[in-house]
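Right, chain A next:
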Amino acid sequence: MPGLVETREAHGEMTLVVDPARLVEACTHLRDSEGFNFLADVAATDYLGWGGRGVAGYIGDASGRDLNRPGSQGLERTPEPKPKRFAMNYHLLAIPDGRRVRVQAWLDEDEPVPTLVPVWPTADWHEREAWDLMGIRIEGHPNLSRILMEDDWEGHPLRKDYPIGGEPVRFSGEE
Partner candidate 1 sequence: MALKDHGLNSERVLWVGKGPGVFEEELGNLEDKLGLSTVEKAVAWAQGSSIWPDTFGLACCAIEMMSIVSARYDIARFGAEVFRSSPRQADLLIVSGRVAHKMAAPLRQIYDQMLEPKWVIAMGACASSGGMFNNYAVLQGVDKIVAVDIHVPGCPPRPEALVEGIVRLQEKIKAGVPPAYEIRGVAS
Partner candidate 2 sequence: MLNSWLSFLIYALFALAIPLTMVAMSFVFATRPKRRIRARTLPFESGVSKGPPNQRRFTISFYLTAMLFIVFDIEIVFLYPLAVILHQLAWFGFVEFLVFIVILAVAYVYIWRKGALEWH
């Protein structure tokens, strides 16, 4: 398997971490010789602030207690650190025999990822959405433009540093 960096098994799923530079090579190999002819989904994830204090309910530190956060109890395992900020997950499926695999490419702040449109034509809109909502540059995409947001929208909404927006609601605490 060209470009394979690491393989992980969890919840009955196989994740192949691939080096983004050799992504197209790896995917062509997967499609032609491994039979993964169906690209189900392309999911971009932003890991900014992953495992930091106060992220999504993480409470304790090594000693478990967090005095300035009432109600924090017990030792919480800090989530396992991620290699880079962005992850592009390609969920593949082999149609006749039903095997599934996730190809994961880790990217830095504005590191581009090669397009997979020649490999699976359905990747066109998925990649446009990854660019539109997450700001991941796709190299060689035939028509990379915003798909869901308005064309003159600034910023990429699904990034962790993008505020959720909307109107401030009084007495709602977390929001």
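Picked so that all candidates are chains of the complex that A comes from, given by their letters.
We adopt the following convention: a residue touches a chain if its C-beta (ideal position, glycine included) is under 8 Å from a C-beta of that chain, and two chains touch if they have at least 3 such contacts; residues count from 1.
Computed from a predicted structure; not experimentally measured.
Asker: Any idea which of 1 or 2 touches chain A in this complex?
Answerer: Among 1 or 2, contact with chain A goes to 1.
Asker: Using the touch definition up top, name the residues of chain A that touch candidate 1 in the complex.
Answerer: 149-150, 157, 162-167, 169, 175
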